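Supplied in structure tokens, the structure appears directly below.
Each chain you see keeps its place in the complex, though not every chain is here.
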Amino acid sequence: MATVTLLQDHQLSPEARAVFDDIRAKRGTDFVNNFWRALAHDPKTLKRTWESAQAVMAPGALDPKVKEMLYIAVSVAHGCSYCIHSHTAAARAKGMTEAEHAELVAIIGMAAETNRLVTALGVPVDDAFLADRADPA
Amino acid sequence: MATVTLLQDHQLSPEARAVFDDIRAKRGTDFVNNFWRALAHDPKTLKRTWESAQAVMAPGALDPKVKEMLYIAVSVAHGCSYCIHSHTAAARAKGMTEAEHAELVAIIGMAAETNRLVTALGVPVDDAFLADRADPA
Amino acid sequence: MATVTLLQDHQLSPEARAVFDDIRAKRGTDFVNNFWRALAHDPKTLKRTWESAQAVMAPGALDPKVKEMLYIAVSVAHGCSYCIHSHTAAARAKGMTEAEHAELVAIIGMAAETNRLVTALGVPVDDAFLADRADPA
Amino acid sequence: MATVTLLQDHQLSPEARAVFDDIRAKRGTDFVNNFWRALAHDPKTLKRTWESAQAVMAPGALDPKVKEMLYIAVSVAHGCSYCIHSHTAAARAKGMTEAEHAELVAIIGMAAETNRLVTALGVPVDDAFLADRADPA
């Protein structure tokens, strides 16, 4: 299943190859997963996406393992099976334990449930939750 | 906007009032937000949801602040404005800094983008990402 | 909030007016809700949608109240607040009790939760659930 | 495809085994489907989910067949293929006819269409549809 072919190394344009080289160098492995091979048909989007991913997923105020878990949460809610699999593998590689994974999965389920209860009931936002309620600007 | 009325304290059934009493006691505040007031028409679901929320959101392998951030991530992807507002307030109350919030928001956006790139391209899951590939069972 | 104006009766094209006349006649009320007033800018889609709604929502193997409840379930999962409000009102007009509404809401929440648990875990479909597993064609 | 392995009976913890025993007893069959086998890594969520499922799906104001059909509607809108297959099988086991299934599918499609028409047009909710408009509280 794919709407484009997955490019093999010998099929890459020079621009795409440069991104693959950087992915391999930064990750310290020769393995390049299918997402990048599908995206490589469009070197401009490939490059921009790889650069954004590095900017967003780098260690910062949040640690990389938590960032992967947030990525999983979004991917589940969007129903992206590929993304769930790849980021679950990434989270484990960054130290996510099975206990942490179990709690992550339970939160995703619970949030989905209350999200839909709230939506079904049409609950209006409490004033107390508005960030701008006391904004003097 | 609401498909049910928001119950005021004097309108609660005894079963619903008992849950409200517990919410107030556990949270140490008299404030009960609209979600529970809408749900209070159905004391059975009110009670079950409150108990599940406590079981899932309690401190465990993950710390409560991270749990709230995961909740936000799911709620954004499901488009539940109420839930986003209430859990952003809760995350801040549990110590989420503005820098952490900014990173959370950036990850949600980035994940949404790659989720849809992957889906548009129909990328097949790499064997390396399957948990059961080496399962001896 | 709207990306088009809501057409008042005197602003309707003859084609749109004919559909409004039919809506009023079939429903036995002069009230025409905002959905049709927004859609009236495009009489072709207005007419096709009204005809499809009648074909799909007419009494059949399922009774009209259950049909409205199914409509609500889909609308909640799609996050369409307008649709949730209009079809909750319609379901009540067709006899949905508060007890039935409470069960509907609880099922929507429960389904959302297990939907996301399943997706997070990547559970493969059991052979027993495939309609075509024993198809001799 | 899975982010966790599917546990076989001999791999279950005592807590998970107790839930499996209860599933088998209540359902009157030895077959335990993959959802529970994936969830069994986390006995606490396994137990809570099984108990919630029983509470929500039990006969009540709505009959069990209708409950399964509502479950299908939500699962389709969330794009959970596993859930659609398992609950379609369950609905048939509880008496859903092919005519009822056809009407269910048509309603899901119709609701999806009007949900998105409404959202694209930004239609504001009619006052007539608000549950709280005449609330004297």
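So that you can tell them apart, the chains are marked A, B, C and D in the order they are listed, and the count of residues begins at 1 in each.
By our rule, contacts are C-beta pairs under 8 Å (C-beta built on N, C-alpha and C of every residue); 3 or more make two chains touch, one makes a residue touch a chain.
Keep in mind that this is a model prediction, so the values were computed, not measured.
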Subunit number of the complete homomer, 4 shown here: 6
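Criterion: only the chains that are shown with their structure count from here on.
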Which chains are shared contacts of subunit B and subunit C? A, D
From the centre of subunit C, which other chain's Cα mean sits the farthest off? A
Could you list which residues of subunit B touch at least two other chains? 1-4, 6, 44-45, 49, 52, 74, 78, 80, 125, 130-131
The answer for subunit A against subunit D in the complex is residues 79, 81, 84-85, 88, 98, 101-102, 105-106, 109, 116, 122
Which stretch or stretches of subunit B touch subunit D in the complex? 1-8, 11, 44, 48, 52, 55, 125, 130-132, 135, 137
Counting only contacts in the complex, subunit B reaches subunit C at residues 1, 3-4, 41-42, 44-45, 49, 74, 78-80, 131
